[in-house]
Every structure is written in structure tokens, then in C-alpha cells.
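Every protein chain but one is kept in place in this view of the complex.
Right, chain A next:
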Amino acid sequence: MAREECKALLDGFNKTTACYHHLVLTVGGSADSQNLRQELQKTRQKAQELAVSTCARLTAVLRDRGLAADERVEFERLWVAFSGCLDLLEADMRRALELGAAFPLHAPRRPLVRTGVAGASSGVAARALSTRSLRLEAEGDFDVADLRELEREVLQVGEMIDNMEMKVNVPRWTVQARQAAGAELLSTVNAGPSSVVSVEERGGGCDPRKALAAILFGAVLLAAVALAVCVAKLS
């Protein structure tokens, strides 16, 4: 059905945009490299493909005059979410262009900011492209051509947004989101344990002595329990 298809496309687009956002965060930092720029390029191309297909689908549906009222409400909701997501993508692409131009990799004009992020981001890019793993090898001056491409693509996305607004008119105030405030707390079963661990880790600070003390205490406790068991057995 059209609604399921649009929802699936929108979900895919949303995922790719989130991954792109996550990759753009590290441009200019210590994890910046030609590989990262190539991953960015692949991610944003995938995002643009998805955007074009979602846009075409949604526009076709919303311009159809014979649509039932409740279906129209549903599609307008999807439309608002899609256009917001596209705005986010465009903003991130602009920032990537700015940061990429400010921190060029081919000629070390500016040293990269040492932010502490050192790992590879291929996992994120693989998630964006929906593949199992990603192995990229970019040439030494990949970012030069990439910036020109990026500029063109930013303008293309801007044009797409303008066309969208021209073709379909959905006033934002008439759309009611389906999820209420705080709805994210209801489905956070799998996010629980890892977040608790990360909070603790961050609060733990850099104190190995605390860990040592904890291990010693545990050992002493075990020894005490063993002794108590032996005493109980003997008596």
C-alpha cells in the first residue's frame, strides 16, 4: 500500500540523514580523513536518492485530488516529517561544505582540531548504506573534487525543497503529530543498560585506585564468605 511504502522510504531517509549528521560531526576534528570524506559523499548520495524517490511518491499522492480525508491527514503528517528531515539534511550539507573548505586535507593549511575522537566511522557509514561493512580507500586529493560536487548538490537539494513547497501546500499548523511528548521513554528497553554504563563511566573519572579498591574489597568479601562456609562445615 502507498502509505506503508512512503513510511518505509521515510524511515530509510531518516536513518541516512541521522548517519550523515553523525559523520559530519567529526569533520575538522582528529578523525577527519579522506576516507571520512568519501564516506560522507556516499552517504549523502544515498540520502539524496532516497529523498528524490520519497518526494516523488509523496507529491504524487498529495496532488491526487481524490484522496480520502483521513488518508490525506496521514500523508500530510508524513510530508511534514519528510520536509523537516530534508531541511536537516540540507543544513548538514552546508555545514559539511563550510567545514570541509575550512579544514582542507590535501594541503595542511590548518592543523586539524584534536578532539579526542580517533576511531573509524565506517560502521556508521555502513549503517547508512544498509550494508554489512564498508571498506573504502580514498585517494590523496579526494576532498578537492568532493567539495565542488558538494556545492552542486547543496544547490540541488535547495531547488528540490523549493519545488516541493511550490507543488504541495501543507500548512504546518494543521498537522498533528502522532507521538506525544515523552513517547520516547515507552520504547527504550534496549537502550537501558548501555546508557547506564556510559553514564557511570563518564562520572567515574580517571581514578584507577577506585577500581583497585573495589577489586580488593570483592576479594576480601569472597575470602570471608569462604571462611564462614568452612567454619560452618567444621562446626
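What we mean here is this: contacts are C-beta pairs under 8 Å (C-beta built on N, C-alpha and C of every residue); 3 or more make two chains touch, one makes a residue touch a chain; residues count from 1.
Here, contacts and distances are computed from a predicted model.
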item: Protein that the absent chain corresponds to, by UniProt name, given "Non-structural maintenance of chromosomes element 3 homolog", "Regulator of G protein signaling 11", "Nucleoporin NDC1" or "Cytosolic Fe-S cluster assembly factor nubp2"; value: "Regulator of G protein signaling 11"
item: From A:8, A:56, A:145 or A:211, residue that would touch the chain that is not displayed; value: A:211
item: Selected from A:69, A:166, A:181 or A:232 as touching the chain missing from the view; value: A:181
item: Of A:52, A:112 or A:168, the residue in touch with the unshown chain; value: A:112
item: Chain A residues that touch the omitted chain in the full complex; value: 11, 14-15, 17-19, 21-22, 24-31, 77, 80-81, 84-85, 87-88, 90-91, 94-95, 97-99, 101-103, 110-119, 121, 123-124, 126-128, 151-152, 154-155, 172-173, 175-185, 188, 191-192, 194-195, 198-199, 201-202, 204-206, 208, 211
